[in-house]
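Selected chains from the complex are presented in situ; the others are not included.
Should a chain be cited, it is by its letter among A and B, assigned in written order, with residues numbered from 1 in that chain.
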Amino acid sequence: MTGMVEKGIIIRHEKMGPDIWRMVISLPLTAKKAKPGQFIHVKINDNSRLLRRPISIAGTAPGKGLVEILYRVVGSGTQLMSEMKEGDTIDCLGPLGTSFTIPEEGEILGVGGGVGIAPILFTARRAKPGQMTVVIGGRNKDEVFWKDLFPKTLKQLIVTTDDGSYGIKGFTVSVLPDVMKQGTVRQVAVCGPGIMMKKTAEIAGEYGVPCEVSLERRMGCGTGTCMACVCDRKAGGHYKVCSDGPVFDAAEVVL
Amino acid sequence: MNMTVEFCGIKMKSPVIAASGTFGYGIEYKDYMDLNQVGAISVKGLGLTPWTGNKGVRIAETASGVLNCIGLENPGVEKFLSYYLPRLKSYDVPIIANMVGRNVEEYGKTAKALTVPGVSALEVNISCPNVTNGGMAFGTDPKVAAQVTAEVKRNTTLPVIVKLSPNVTDITAVARAVEEAGADAISLINTLMGMAIDARTRRPVLGNVTGGLSGPAIKPVALRMVWQVRKAVHIPICGMGGIMTGTDAAEFMIAGADTVQVGTATLASPNAIPRITGELRKWCEANQVEDVNSIVNTLKI
């Protein structure tokens, strides 16, 4: 899947949580092609920064040509991104990478933690009404703004917080067995901390349900050429997260 | 306005070549540009057998630079010849096989294996700072550099471009040594050895602790070395290190490079090479240059 370099105007840029921002960008070509799980590789608006930043697509409005992302300020690049203003131009390479499987028939369970919720959100927005159950986890109630972004047509939305300040106290994985037990889930999609993806894949495996994970690696090119972003294949050797992934069948990669 | 060049016998449509390690095996970029317009493609460094590269984080950003420690992960000569090279044959672009070896003998064997129709030249990497064998150790000692060059020459009929390491006290000594050993051309510079530290965790950012620095940060060092080597040898030079614009490319040619390579700029944006090539053409036009070759080695001191 080849992406393209597309420069777009920032249509909306707002702070959602203590350090999380939402940006809506006019990127008509990307909006048309994007699939849930794919990412854009964002150029930082400063000449001293050469590497792009991979950010998952959280949603699109292909009719309006819009792409939505949600990102957390963790370092200098995302800090500079957060200083951009509505009306500024941002250079995005995408859509890149593989996407989550949305089966024609049967239910999906989406599991997201932290900013890993973004691709799960995009998946939920593309799923059919009633097709998807979502479990999201955050540190505390400052991060539950996410829940309001999900479509009302989900089968169910479960929120956990580490400190119990909202929803169920605990981790996302602790509520998964209850969902799986119902026997209706045909596909699991997970994005979040490594341990969460590993556990989710294990639980899915116990119920014999295929599970897709979205991996994170430091990236150079984003186009599968520089070999910076490799992860280990279970079968030996490497996959490139930017082009063979970021979404992998959990059975094929070392988590 | 003529943009075609001939570089150690290879006809190119432009002097702007894709640098090894930043352009894969070429076909990955077929949808980003017309590959037929690229001067030449130096493919990711090839080993006789597949290399798995380094563990852990392999890339880091520094001020106007990039540190990498890929460690020459590559699928090996066989996969290149059976998979990539046939697919490249539908394009009219010279292929430069960038190659490495773990010892002098292996350099020779790799060269022999790569001496096939469809490969236009060999680029011998004796300057990778990210591997313990087959890397910089060969490029920092003029004697060893000459040995590798001679061994490769013995094993191929293709033009041999030797790629030098900037991590040396006197780049001209290495350049002269490989010229005397039969190199048909020199390319420089490979990356400067550097390091990044995460102060919070007190750990090196890169899995391999140190890595190779590329990008605009190193351009002043690269330009200086191209100029020094131009005065020291008679064989053609391919210059690189931080080229991001057509004007940068012109500067390297003025300093003495017959052709240039673009690496990190492609990491930053996959369409960098056609953009830079277009800018170089426009620069020539704006400066009344009718033939891009005419600016080579025209620095007025």
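Please note the rule applied: a residue touches a chain if its C-beta (ideal position, glycine included) is under 8 Å from a C-beta of that chain, and two chains touch if they have at least 3 such contacts.
Predicted model only: the values in this text are computed from it and were never measured.
In this file the complete complex is built from protein chains present as A x2, B x2, though only one of each kind is pictured.
Basically, only the chains that are shown with their structure count from here on.
Note: centroid distance chain A to chain B, computed from Cα atoms, is 36 Å. Those residues of chain B lying in contact with chain A across their complex are 21-24, 28-29, 31-32, 44, 52-53, 57-61, 63-66, 68, 70, 73-74, 215-216, 264, 266-271.
Residue ranges of chain A in contact with chain B, taken from their complex: 2, 4-5, 43, 47-52, 77, 91, 93, 218-221, 223-230, 237-238.
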